[in-house]
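Note that one protein chain is taken out, while the other chains of the complex remain in position.
Moving on, here comes chain A:
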Amino acid sequence: MPRASRPRGAAALAAAALALTLTGCAPTADQPGGSTSPSEPTGAAATGELGEADLTVLAAASLTEAFDALAGQFEQANPGVEVTVSYGGSGALATQVLEGAPADVFASAAEPPMQQVVDAGLVSAPEAFATNTLELVVPAGNPAGVTGLANLADPDLRIALCDPSVPCGAASVELLANEDVTGAPDTLESDVKAVLAKVSLGEVDAALVYRTDVLAGGDAVDGIEVPAAAGVVNRYPIAALTESPAPGAAAAFVAFVTGDAGRETLAAYGFGAP
């Protein structure tokens, strides 16, 4: 008797799992509903002129703290709009856009990843909104006594850099080449926040990150300014995706980031003006 009930239980479980999977997919599939609402007149007092919209922003990892703040400010100024920011290496995000990730805005840490998206015709007219430069970062208290870029050539030190395939890595390669330093990295991380984490944990003695990341790292890390870093400037472009289901809100978000209020917030997090 119990033998008969067991398969039935298993089938029910499988069916439940299937149902879960299906319902899990449904809301995202139905999301384009948001595309009509911005143009629709909305009677609700709680909703702003942009109406109800769910914005998905893909932003470079180095923008994490600044865009968390900007998203919050934008939501406050536009009731009914919800902003979700997904952070990652700019190259990985560009690939996601090319593969058709459902997103509305893309903010890259350098021009090449944005150019890929432009070439594919997925955005038009990206706008520079910030600049950033590199800085040496060491664990708080600088246990290895790092003094400058030359230390990055020391094989006895544990050193983390960004992989050259991401903007912070490309900038690091350029900076080290400019200064004739042959870096001896122990790891090449896929985004700048992964590098910063290795420093905060004390797992590496020194690393190159953006100056904004040194600020974001807080008490766990110390920054060492590198004069030559001023010669390698990353320009951050932002653009609304042409296939955004909420073009009005996407354009408004881009305008907000590139506008005065956005620039002020970005400056507070250490970004330079474009």
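Basically, a contact is a pair of C-beta atoms (placed from the backbone, for glycine too) under 8 Å apart; a residue touches a chain by one contact, two chains touch by 3 or more; residues count from 1.
The rule we apply is simple: contacts and distances are computed from a predicted model.
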{"item": "Absent chain [UniProt protein name; select from \"Ion-translocating oxidoreductase complex subunit D\", \"Sarcosine oxidase, delta subunit family\", \"Circularly permuted ATP-grasp type 2 domain-containing protein\" or \"Molybdenum transport system permease\"]", "value": "\"Molybdenum transport system permease\""}
{"item": "Candidates A:D68, A:E82 or A:D186 - the one touching the absent chain", "value": "A:D186"}
{"item": "Touching residue (missing chain; options A:V83, A:V117, A:V146 or A:A160)", "value": "A:A160"}
{"item": "Per the touch definition above, residue among A:Q73, A:T95 or A:T258 touching the missing chain", "value": "A:T95"}
{"item": "Sites on chain A contacted by the missing partner chain, in the whole complex", "value": "11, 14-15, 18, 89, 91-92, 94-95, 98-99, 158, 160, 163, 165-166, 185-190, 198, 201-204"}
